[in-house]
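Shown here: the complex without one of its protein chains, the others still in place.
== chain A ==
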Amino acid sequence: MKKQVYLQKSVLHGNQAWAEQNRKLFQKHSVLTVNLISSPGAGKTTLLERTIKDLKKYLRVGVIEGDVATTLDAEKIAAQGVKTVQINTHGACHLDAKMISKIVENIQLSELDLLVIENVGNLVCPAEFDLGENLRVALLSTAEGEDKVLKYPSVFERADVVILNKIDLLPYVAFNLKRFAQEIKKVNPNIPIFQLSAMNGEGMVQWITWLLNECEKQKQKTESD
């Protein structure tokens, strides 16, 4: 017999269920988890190296490195003396919550305060996949141009904080800071923005202070539960 079945079922429901499970697990161990998203070459790894260097005397940090191939970034981060695990997606353009769920089995969450997930370098696909993170960081570099905010709005719309990297290059590139701030405001009105250079350290203090504060908030949240 012919029939029509209405399901109205979200295709990403499966990923969402894994993400919620991850979030619960991070919360249980009071680990603040950050999902770091940018295009390739914006400076995710350099920012992470610098952030770890500045933070490791205050916090226990772990890193999940997502890349299509190689362990180059994981080696750089591991050289900072923090626990690092690598996911190679072998072609996939983003990380999903199930991959994270599988890999956290290899991480002692109780020994961490902060877990950073460096997503695959891509300004489109990672936006749609909740990994169970507490904070989503969208990173843009001055060399890419401020128009990327409007060209790739999803990443910026769904972020909790925006970082503009490579401000040391501002004298040499045609990046309009004023328009950048306006365009971020259009897609995500109340989002905090940090301007810094992960290379020379300018502006890092504000970012580090903010992140330490967020880790503290996460701890208090776990205690009050």
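Assume contacts are C-beta pairs under 8 Å (C-beta built on N, C-alpha and C of every residue); 3 or more make two chains touch, one makes a residue touch a chain; residues count from 1.
In the analysis below, contacts and distances are computed from a predicted model.
Hidden chain, UniProt protein name from the list "MMPL family transporter", "Outer membrane lipoprotein carrier protein LolA", "Hydrogenase maturation nickel metallochaperone HypA" or "RNA polymerase sigma-70 factor (ECF subfamily)": "Hydrogenase maturation nickel metallochaperone HypA".
Interface note: of A:Glu20, A:Glu75, A:Glu111 or A:Glu128, the residue touching the hidden chain in the full complex is A:Glu128. Residue A:Ser154 is the one among A:Thr71, A:Asn88, A:Ser154 or A:Thr222 that touches the chain not shown. Mapped onto chain A, contacts with the missing chain fall at residues 1-14, 92-94, 122, 124-125, 128, 154.
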